[in-house]
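Written below as structure tokens is the structure these notes are about.
Removed from the display is one protein chain of the complex; every other protein chain stays in position.
We just call them A, B and C in the order they show up, numbering each chain from 1.
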Amino acid sequence: MTDQDPGTRDGHDPDREEFAHDPVDHVAVEAGMSVGDVVSAYGDGGIGAQRLHEAVDIYVEMLEADASVFFALAGAMVPAGMRTIVADLIRDGHIDALVTTGANLTHDSIEAIGGKHHHGREGTPDHSQREHDEKLRTEEVDRIYNVYLPQEHFTLFENHLRDEVFPTVESEGTVSIQRFTEVLGRANSAVNDGEDIPERPGIAAAAFEHDVPIYCPGIQDSVLGLQAWIYSQTSRFSLDALSDMADLNDQAYEADRAGAVVVGGGVPKNYVLQTMLVAPDAYDYGVQLTMDPPETGGLSGASLEEARSWGKLQPSARNVSVYADATLTLPLLVAAARERLD
Amino acid sequence: MTDQDPGTRDGHDPDREEFAHDPVDHVAVEAGMSVGDVVSAYGDGGIGAQRLHEAVDIYVEMLEADASVFFALAGAMVPAGMRTIVADLIRDGHIDALVTTGANLTHDSIEAIGGKHHHGREGTPDHSQREHDEKLRTEEVDRIYNVYLPQEHFTLFENHLRDEVFPTVESEGTVSIQRFTEVLGRANSAVNDGEDIPERPGIAAAAFEHDVPIYCPGIQDSVLGLQAWIYSQTSRFSLDALSDMADLNDQAYEADRAGAVVVGGGVPKNYVLQTMLVAPDAYDYGVQLTMDPPETGGLSGASLEEARSWGKLQPSARNVSVYADATLTLPLLVAAARERLD
Amino acid sequence: MTDQDPGTRDGHDPDREEFAHDPVDHVAVEAGMSVGDVVSAYGDGGIGAQRLHEAVDIYVEMLEADASVFFALAGAMVPAGMRTIVADLIRDGHIDALVTTGANLTHDSIEAIGGKHHHGREGTPDHSQREHDEKLRTEEVDRIYNVYLPQEHFTLFENHLRDEVFPTVESEGTVSIQRFTEVLGRANSAVNDGEDIPERPGIAAAAFEHDVPIYCPGIQDSVLGLQAWIYSQTSRFSLDALSDMADLNDQAYEADRAGAVVVGGGVPKNYVLQTMLVAPDAYDYGVQLTMDPPETGGLSGASLEEARSWGKLQPSARNVSVYADATLTLPLLVAAARERLD
Partner (left out) sequence: MTDQDPGTRDGHDPDREEFAHDPVDHVAVEAGMSVGDVVSAYGDGGIGAQRLHEAVDIYVEMLEADASVFFALAGAMVPAGMRTIVADLIRDGHIDALVTTGANLTHDSIEAIGGKHHHGREGTPDHSQREHDEKLRTEEVDRIYNVYLPQEHFTLFENHLRDEVFPTVESEGTVSIQRFTEVLGRANSAVNDGEDIPERPGIAAAAFEHDVPIYCPGIQDSVLGLQAWIYSQTSRFSLDALSDMADLNDQAYEADRAGAVVVGGGVPKNYVLQTMLVAPDAYDYGVQLTMDPPETGGLSGASLEEARSWGKLQPSARNVSVYADATLTLPLLVAAARERLD
């Protein structure tokens, strides 16, 4: 060992050493660099930069290994503008099962029928306070952090459900939640027929078009769920909470290799992970984009290592958690992976 | 206005002023002070101390006004030891509807039948790492942050469900989730019959004994949900996802005054709040204990002000969010409120 | 091993096992319980509750071992009302060296001369927004999260410095920062002479009265530092940045046993910890109360384990980090320790 090479420890068992020579190179950036370039540069750095680089690495390996991708999408991602990215992943065959929330499906459908979310008045308000939210209430506009949605869109959404979705599912009686989201996707897909508005159809439509199942275990907890309940009051329609679990578990059972991509926490995260509790194997790859730190003790911020103790990840699985706003990291992950796969 | 009294602004319209004279007194503590005393002292301070004081104030007002209390309990609270507090609140009549997760019901039931969670090996490990979780996997112990649970308890839990719960619900065919949690509570309550182990029955048992409904919209997302699904495969039993929404919404509809107590985020939080979307009024009181900051943009950390824009809180509702670990703040909130009510 | 005792593993080497039998008992609370009682109850739980219980344990052991206590107090704790607690700790002999910020000394002195901080207008505003801060600017009121301070207090503070502090230090030429804070403490202590306003003198005064040194390495970064600089422009007074380091390091060097109590992060945290880099030993006890998670990668949220790699903590040192608002946990820690020591 020399001064110039302080890390190598010849003659030692590397397994017994915590330190190994693997220098940090300094991140450099330049005008016009691609997202793939900046992610490569991240790999030279530490903290979150290194983690995002590792996430892209694992994600690309997952896709190149043709693993079945179980994708968890938590709640505010569609209002935050992540709808097209997820729909395109479905179209590209990069999602085999999607687990998401009723909220995302609600907001996805509102956009599918021509509705729009809006940026908050001040662009990026530092905060909003009681009187602002009172004013929004008066103006009949709902706030999701710095995104606004006029309430009239919920009325248009209700009409869409009553005209295009409920008649079909009613005729089938009690259906699984996955079947319900499929009919919703078909209806969203059909809105656009014959027109050239490519971004409109969205996630549920893309999933319908490409036979990708959408699971939504807590669907009741959303405007979509409320509407389903209201309709169920006066019809023979209802939703079976358990009957689509066989399909998801079969997908997990049959996957030769499986990867989990977890965006945000909550029910989607755990539902993706827990499906391995009834499968013979577990995830071979795991990537988590979250802003919840593990210190809350809650599931949302829990490390993927914790999932390993439960047997949800293979002992040999590569995994990483990136602790940063997923509205920033999801576009980077997908753009960098596309560039690498090209 | 004098130098000694810099805050009063006589002759001004107080509505137009941001500043009002309301001095911070310094928090003082002493040996033997009660929890109520320390919460009073918090009221002299700022940041989170002031918020917790306000939370106790609102919570006591909610209870004294005899408001219907809708209580949201997110995921890791039972493993973290908050089970008895919640069960006692039910016994005291301080919860009118409980919305929680399948995970909490699973862990609550495991304790009801004599199982135990355990403190992590190092008491309060700063962190845990891959190899520790691999070792736990080998030892068949699941980790929930710094709490461990031997997997054999899941087998005992499965036996309990198969012996005491499923036969009853199977005979009823497809039941609502609320009905299912009620049968679970009855079974948990019965385990203890004739014995003097007061802490064992827990949340579901107390809810059964006191006719408090438990709602669990994402129940599939838990070991309890997985077991229900497995059983449903070979029986005519299933769970209806929508049929108990009428009961919850009726409770909201009929409440003269209503309060939301939100512990953690996720589905329980939103489900408690959204029920007001189909009620003529909204919450008169809101208390939220969370560690998620609003800056993630997600529902879990969203302020209760945001809920106001949706009409989930009354324009005049008092509300506060306390941003700190709920395993610390929930015991303080309840102990201080009890002391005040005494 | 029996079903009733799933954790014991007779015949195994306990060092090789991750799991050890140490059941979580459920936290129970009741009206009138003391802070010591609730902290004992926390010890039955997990996540942050368990950590705070451990913190009290370590802190009491630290005090009972008569360790030298190096206390780090970060920035907003005085405006948030934690001034009397810290001053009382000094009076009780529970702090041997205090490392804090110029901001805390500024706000401590403002209160010492009769100034007051104030609760924000709405008590506990969920958030504040641009226009509110603009209004405060017009009203000449500074905001520190949910605490307000009229700017005129800075003028009174300047007068106090010019009348009572600078003449003394000017006569000494260039002084150490510690000496400067000592003279400030003497001046704050003297304000109150002959009057019965016990809470006024505060931290700097108590430190002066009890010969406890206050270190403030980044003093320039505060209104106190700005005033010192302005005065230095027209006098021969200045502050030596290095000359008090010998005293702090001597304290560390000479301590038979040493404990670090870290409230918040920043410079105070690291300055307390780094002093052990030039001492033969290291901290025997460490307690950290913070809301910064480790995932930022910054020093403020770094675990005390990380400090162990640097040799700032003894290999055998007991330590714990409590991730929750310190305005909640500091009063609990101190009240519970007092009760235990009584």
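The rule is short, and it goes like this: contacts are C-beta pairs under 8 Å (C-beta built on N, C-alpha and C of every residue); 3 or more make two chains touch, one makes a residue touch a chain.
Because the structure is predicted, anything quoted here is derived from the model rather than measured.
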### From A:Arg51, A:His94, A:His160 or A:Arg179, residue that would touch the chain that is not displayed
A:Arg51
### Residue ranges of chain B at the interface with the undisplayed chain
46-48, 122, 125-130, 132, 293-297, 323
### Query
Which residue numbers on chain C touch the omitted chain?
74-76, 80, 103, 127-130, 132-134, 136-137, 141-146, 174, 177, 217-223, 225-226, 228-230, 232-233, 238-243, 245-246, 249, 264-267, 270-271, 274, 277-278, 291-292, 294-300, 302, 305-306, 308-311, 315, 325, 327
### Message
Residue by residue, what part of chain A touches the chain that was omitted?
### Response
3-4, 6-7, 17-38, 41-42, 44-52, 54, 76, 79-85, 88, 111, 114-119, 121, 123-124, 126-127, 132, 135-136, 139, 141, 144-148, 150, 152-153, 156, 199, 291, 294, 303-305, 319-321, 323-325, 327-329, 331-332, 334-335, 338-339, 341-342
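Definition applied: only the chains that are shown with their structure count from here on.
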### Query
Which chains touch each other through the most C-beta pairs?
B-C
### Interface sides of chain B and chain C: same vs different residues, half threshold
same
### Message
From the mean C-alpha coordinate of chain A to that of chain C, what's the distance rounded to whole Å?
### Response
41
### Query
Taking each chain's centre as the mean of its CA atoms, how far is chain A from chain B in angstrom?
26
### Message
Using mean CA coordinates as chain centres, what's the gap between chain B and chain C in Å?
### Response
32
### Task
Among the residues of chain A, pick out those that touch two or more other chains and give their numbers.
127-130, 132, 294-297
